[in-house]
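The complex is shown incomplete by one protein chain, all other protein chains being positioned as in the whole.
Up next is chain A:
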Amino acid sequence: MLLDIDDVTKTYPGADRPVLNGVRLRLDQGDTLALTGESGSGKSTLLHLAGALDRFDGGEITLDGTALSRLDDTGRARLRRRTVALVFQQFNLMPALTVDQNLAFHARLAGRADPAWIDRIRTRLGLDGLGARYPEALSGGQQQRVAIGRALAMRPRLLLADEPTGNLDEDTGAEVLSLMLDLVADTGAALFLVTHSDAIAARAARRLHLHHGRLT
């Protein structure tokens, strides 16, 4: 079992209702899972909890055999560095680094930078020739692909993607998703992705819906 989310609740400080209220979910090696839900239903929140970014109030999340509630800052940082990779809705590239540096950054932090592998990813993502540019000189679609490349370059065991196609037109979105599914299959990781689009969700092996803090 790679990811086990067990009866997790989360309430943001100052909010009157919990965002997540007894969420249960399991994900195995090689699984692909699509999460849908209305805007503001807590999809990103759940993804961030699974990625060991934020703390939860109740229940337990076990990632790669480690219970997250028992980890301190350093332990959670180590998990983020080595086990999970996130693709953010807003890409969140490192503005001070070039495309090439961004692509390799997480992998180097994880101690797993493999130039040949990164070259392959760059080519498949159509980023050849853009390596020396800075993120602000790229289009939204290009930035999105760098963000995906950065996540895949470190060969995560769990890839979390928050509306990875939300900023792309339909065709490009479909193409980027194909790439992600291919690369996930290549590396044997698990994919947990959030999306609005039924078409995208339909291509994942499993599909869940978040509503009023619960999964259906």
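Here, a contact is a pair of C-beta atoms (placed from the backbone, for glycine too) under 8 Å apart; a residue touches a chain by one contact, two chains touch by 3 or more; residues count from 1.
Keep this in mind: contacts and distances are computed from a predicted model.
Novice: Name the chain not shown, per its UniProt record: "Ubiquinone/menaquinone biosynthesis C-methyltransferase UbiE", "ABC transporter permease", "Aldouronate transport system substrate-binding protein" or "Electron transfer flavoprotein subunit alpha"?
Specialist: Missing chain, UniProt protein name: "ABC transporter permease".
Novice: Decide which residue listed in A:Leu53, A:Ala174 or A:Leu215 touches the omitted chain of the complex.
Specialist: A:Leu53
Novice: Identify the residues of chain A touching the omitted chain, counting contacts across the whole complex.
Specialist: Contacting residues on chain A, toward the hidden partner: 12-13, 39, 44, 48, 51, 53-55, 73-74, 77-82, 85-86, 88-90, 92-97, 101, 104-106, 108-110, 134, 136, 162.
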